[in-house]
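Can you read through this structure? Questions will come right after.
One protein chain omitted, others in place.
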Amino acid sequence: MAQRTNKHTGLTRVRNVIRKLCSTPLGLFSVIIVTAFFVVGITGDWIAPYDPIKLDIRAKLQGPSSAHWLGTDQVGRDVFSRLLVGTKVASYLAVTAVSISLAIGIFLGMIAAFTSRWIDWSMLLIFDTVRSFPTLMFALAVIALFGPSINTIIGIVVISTFPSYARLVRTQVLSLRSMEYIEAQRAMGTRLPRILMRHIFPNVIGPVMIVASMDIPLVIGVEAGLSFLGLGVRPPTPSWGTILNDGFSFIRNTPWIVISAGLPLILTTVAFTTLGERLRDILDPKLRR
Amino acid sequence: MLAYAIQRIIVSILIIILAVTALFVMIQFVPGDPANVMLGPRATPELKEALRERLHLNDAFIVQVYYFFSGLMQGDLGVDLTSNRPVLGILIEQAPFTASLVASTLLVTLLGIPIGTYAAVHRDGFFDKASGVVSVSLIAVPPIVIGLYLILFFSVSLQLLPAIGAGEGFWEILLHLVLPTLAIGLTWIGYVSRLVRASMIEVLGQNHVKTARAFGIPNQRILRAYVLRVALPATITVLGVSIGFILSSAVIVEIVFSRPGIGKLMYDAVISRNYPVVMGTVLASTVFIVTATTISDLLNVMLDPRTKDEN
Partner (left out) sequence: MTEHTPLIEINDLAIKFGSHTAVNNVTMDISRGRIMGLVGESGSGKSTLANAIIGLLPYAAQISHGSIHFDGRNLLSFTAQDWGKIRGKDLAYVSQDPMSALNPTLRIGKQMLDIQHFSEQSTTEKLANALAALEQVRMPQAQARLSMYPHELSGGQKQRVCIAMAIMARPKLLITDEATTALDATLEVEIVQLLKELQKDIGCSMLFVTHHLTVVEELCDDVTVMHQGDIKECGTVSEVFSNPSDKYTSNLLTCDPSRIEEKCRRLPIMFNLGLKELADPETDRKRINNKSRPLLSIRHLDVTFRKPRSLIDILTGKPKQRVEAVKTASLDIAPGETVALIGESGSGKSTLARAAFRLVPSEKGEIYFDGTDLLSITNADMRSFRNEMSLMMQDPIGSLNPRMPVGTSVIEPLIVSEKASGLNLRDEAIHLLELVGLSADFVDRYPHEMSGGQARRVGVARALALRPKMIIADEPTAGLDVSIQGEIFNLLAELRESMSLSILIITHNLHVVRHLADRMVIMYHGEIVETGTTENVIRAPKHAYTKVLLEANLQAKYGV
């Protein structure tokens, strides 16, 4: 412990956290699923055994077989391939929407905490206003006006999640700002940008990242919901939601499509939640030691 | 207390005004001619002109603002483009279906409180661990997946519960509520039970609970007045926020279960570009949500006299 050098501590910490994460079965499970989610999201197009949008009417609505592991849908497309490729939409959305939202949220939260009372107050009012729109209804309204597309979904997710991040960051920054170590920095004449970047940001980012990782299921759920309603990703592009919708029409005769399209949704959402909870247990300073 | 309540209500009104303004501005940003958007590209010029006239689209911006807000003041949310009926009337007609769904979901969500309490009191016991695993698995699963799986299991395989419509007559209505309620509520039971457990464990370790124990106050009384009472405000806040999410999920669930209601109304309106109805619905639900969070905030203050405006 004593002989570490500064440069290694960051890496060692990350490695320690990952080791702790993998030390429980649930933690290991979540790490594996989350990794698989992103790997399949990137490589889905190449590893899929069939062309996910190629029609083959003769092979429609087949049950699971060695040729089609999860069967085929109403126009004979391989469900397993469609699910693999559908991961792309989910992971792309999860990454882009959450990171854009995080960036905006952190930026605005810091501004709110470090400017005048009036600006802070007005920003809070705006955050609360945006938060009071019901996500899916707001989404439907936006889609009604601007038409469905993946960018619309990103926009909707960003708008409906950034206020929570901004609020969280603001509260964290405010409580940090009155901490003695920040006051000590001010006493020695540290400029505001340095205080923000060196002393506040590193202490804020942890809790926010944990909340963000637990929001990824929400993003995936919104996409699945909208695509299910036919207002998200346009067919024939496969996404978990559109596959669910395909299966829903034949739920009484060929339930395996719905069952198999639901599984990746359940797995990833559970994995992200577990990961977030484990991370919080490991990183929460109150539980450390 | 009273001062806080008044202040909180003023803020809520401000939020509603801001939200309405935001929606109005959003409409202004629609690319192209709103009449085109609403009626589709194949509408005749006469039809479009008539619509423009009716929606005051030909007037100056400021006049539109005036019509919009003065209409709102009188409860005028506009007119349904297909049936020509006032949107408010349609909303009132559909609201009970959604309201009953939201109410029953909230009721089911309350189950999380005893579950979380029991888990916290018997910490690390079997029930705690089991409910923990189940809750975490349920927390994030989208209601659409739960809904579809419930239909598969209870309606398609077991044929126990109805999966379509809202039913008529008390028992039928109740039966038809079961699956949609569970589709939304299961995740919330999990969430609330985890939250109650966490805050209970925190409060159980607090000094004042130790003091109460040291005075031999009976366990039941300690749990109710010294632990739950202190732990509950966090839960109430979450319940207040949950109403928004439940309402949001109702859109999906109403469509999956072919239930009438606000969500279904809105979906149909979106598909048919009936946008006074779309806007009216968003507006009404926003007002509903703001009211719900305000009430939960006020409840919080009543339970915990320390709570003041933290902003």
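Should a chain be cited, it is by its letter among A and B, assigned in written order, with residues numbered from 1 in that chain.
Note that contacts are C-beta pairs under 8 Å (C-beta built on N, C-alpha and C of every residue); 3 or more make two chains touch, one makes a residue touch a chain.
Note that the structure is predicted; figures quoted are calculated from it, not measured.
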Touching partners, among the displayed chains, of the absent chain: A, B
Contact residue for the chain not shown (choose from B:Q206, B:T237, B:S272 or B:T291): B:Q206
Candidate in contact with the missing chain, chosen from B:L47, B:L107, B:I164 or B:A225: B:A225
Contact residue for the chain not shown (choose from A:I47, A:I119 or A:A184): A:A184
Interface with the undisplayed chain - residues on chain A: 1-6, 9, 117, 179-181, 183-191, 194, 198-199, 202-203, 285, 288-289
Residues in chain B touching the chain absent from view: 3-4, 6-7, 10-11, 123, 205-208, 210-219, 221, 225-226, 229-230, 303-306, 309
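To be clear about the criterion, only the chains that are shown with their structure count from here on.
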Separation of chain A from chain B, taking each centre as the mean of its C-alpha atoms, in whole Å: 22
Interface residues, chain B side, partner chain A - complex: 11, 14-15, 18-19, 22-23, 26-27, 29-31, 37, 133, 136-137, 139-145, 148-149, 151-152, 156, 244-245, 247-249, 251-252, 255-256, 263, 266-267, 269-270, 273, 275, 278-279, 281-282, 285-286, 289-290, 293, 311
Residue ranges of chain A touching chain B (in the complex, touch as defined): 26, 120-121, 124-126, 128-138, 140-146, 214, 217-218, 220-221, 224-225, 228-229, 231, 241, 244, 247-248, 251-252, 255, 258-259, 262, 265-266, 269-270, 272-274, 277
